[in-house]
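One structure, pasted below without further comment.
Complex shown without one protein chain; remaining protein chains in place.
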Amino acid sequence: MTLLSVRDVSKRFGGLQAVSGLSFDVVQGSIKALIGPNGAGKTTLFNLVSGMLDPDTGEIFFRGEAVQELSSHEIAGRGLVRTFQHIRLFPKMTALENIMVGRHVHSKAGFIAGMLNLPFTWKEERRIREKSFEIMELLGIADHAQVEATSLSYGQQRVVEIGRALACEPQLLLLDEPAAGLNMRETNEMGELIAKIRDMGITVLLVEHDMSLVMKISDEIVVLSYGQKIAEDRPLSIQKNPEVIRVYLGDEQ
Amino acid sequence: MRTRYLPVAAFAGLIVAIQLATHFTDSAYHLTQLTMTAYYSILIVGLCMLIGYAGQISLGHAGFFAIGGYISAFLTARDLSSIKGSGFVSFLSKAGLLVSRADLYGGSLLNVHPWCACVVAVVATVVIAYFVGGPVLKLRGHYLAMATLGFGVIIYRIVLGTEFLGAADGISDVPGFPLIAGLEVTGKSSLRVSNYYVAWGMVILGMLFLLNLIHSRVGRALVSIHGAEDAAGAVGIPAARYKLNVFVLSAVFASLAGIFLTHYNGGIGPSEASVMKSVRYVAIVAVGGMANLWGALSMSLVLNYLSLRGYFGSFDDTVFGVILILIMLFAPDGLLRRHLFTDLKRLFSGGAAGEEGR
Partner (left out) sequence: MAGITYGTIYAIVAIGFNIIYNATGIINFAQGEFVMLGGMAAVTLSRFLPLPMAILGAVAITMVVGAVIEILFIRWLRGPSVLRMIIITIGVSILVREIALHVWGESVRALPYFTGSSVSSINLGSVYVSPQVLWVVGVSAVAVGALSAFFSYTMLGRQMRACAANRDAARLCGVNVGNMVTLSFMLSAAIGALGGAVVCPITYVHYDSGTPLAIKGFTVAILGGLGNSMAAVGAGMILGILESFSIWVLPAAYKEVVSISILLLILFVRPSGIFGSAEASRLKEF
């Protein structure tokens, strides 16, 4: 089943056409990668899909519903969650609390309930805390639960941010350069983590520069250049695509 | 939860201690300014929530104070006897919303009951706050500051220039506000002690609500919005809606402060809506540590009391202006930063941060 469908999407910033006439699909249960040289429009596309920007033209369908006009929190509420290229953890909060924020869409207590400290909120808070801790255990970072999130190592922060996204119980997870700034060991672990996420039933769309990671875990790859799609295929075919090689693939493992 | 409520109990103890101290030193007249300080503090803690937790500046909060105070004053002090026969008045009368009282000269007045006036004032505040807050909160930086400043000045000009709101003289002869069980908010010196406790009781109730909110799911969401707004949106937090809600909440706090202080003082004047007052409130929140409710409350207690007792003399406004400058120059996160306390706590508890954390 097609989970995400991008149809003929374009976005222009003043004189720069960041994305133009872009179309592709993401099938449920797969891992799809977006690659392309810098400035190819990958992050813009992520911003468009996740609701942080509205496209000039085109449509974006998620689970059959047109979502291009929705705001980011509405899209997140429908099961499409993203992480950020430059880690955006909440400062002044522990790692556990950061993940607890991710449970927001699956909890109810509002302003009045909060102010009055109603009894149903006590159970809800406890469940939020437990579920968040479970996620940390799943990701292997449970030891750092009470540590201030921004004081963790870079690799650990990336995992926390993914944990926060997982707490939303998304159906589609957008990972923006998850391996950026990671060493080889951490990159391998990230690859295993992404595969584990896919095995949990979550579809993954990722932007990545690390070709070994991309080739290893992706089911399909979309190649962008100057805002346009120049190829969409399985990894082995992409490696052999002359257009792609010409535009982009410099070193490959 | 114990760590949350312990300071509240301690503060309540402080309030009682102060009252007993004035009782035994025969200086009960201090209670008057302390009671007024309490009402201003309600506004201050609400504003602290807005500035510290929603991350929004408001240089026009005195405007909401004035909206509450003036509407309540107008409805409870304006004599409806002249239009007694009209359908509107008889409707209000049948609904039990009117009250008769005697004026200074023995004539009879027909006014709206303070409870009804209070409800109308709060509802009006909520409507205005949603209406103004929506577009204003989309602004950033100095645009937001100027917009809120402008809002405050508009309210000031309206109350200053409108005849039926008393123009420069304001509205006086506002009756007391009867609460429950014989308690009444009024300036009568015979009821000084009970009024002191009523006022500070309201402050404590307000603090309880806000402390609960901070430690709730919404409070966590607010901190996340303040920390990284787009990341918060990316995990499903409706940032704009929450910020607006906090804005309205802080406006209601300000409005209630205005309502009750007006009944306590027996009147209100346009100076309560002035820019100077708004700046003063921001200065107090800033000194107290932008996101520190207890800091804002303690600073409010000290500074408002000193100001009301006249300790600053003719330099009253100057003092707050200077405080604001100094804080913004040297300690823009405020003196009593939220993490100063948690940092100290960690130091003393040997490094293990408690489960309740924040």
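Chains here go by letter, A and B, matching the order in which they are written, and residues are numbered from 1 within each.
We take it that contacts are C-beta pairs under 8 Å (C-beta built on N, C-alpha and C of every residue); 3 or more make two chains touch, one makes a residue touch a chain.
Fair warning: this is a prediction, and the values are worked out from it, not measured in the lab.
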item: Touched by the hidden chain, restricted to displayed chains; value: B
item: Which residue of B:Pro7, B:Gly150 or B:Gly187 touches the chain not shown here; value: B:Gly150
item: Full-complex contact with the absent chain, from B:Val8, B:Leu208, B:Met276 or B:Val302; value: B:Met276
item: Sites on subunit B contacted by the missing partner chain, in the whole complex; value: 57, 59, 135-136, 138-147, 149-151, 153-154, 157-158, 160-162, 275-276, 279, 282-283, 314-315, 317-318, 320-322, 324-325, 328-329, 332
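Definition applied: only the chains that are shown with their structure count from here on.
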item: Chain centre separation (subunit A, subunit B; CA means) in Å; value: 43
item: Contact footprint of subunit B on subunit A as seen in their complex; value: 50-52, 71-73, 76-77, 81-84, 88-94, 97-98, 100-102, 104-105, 107, 109-111, 113-117, 121, 124-125, 128, 146, 164-165, 167-168
item: In the complex, subunit B residues that touch subunit A; value: 209-210, 212-213, 216-221, 223-224, 227-228, 230-239, 245, 249, 338-339, 353, 357-358
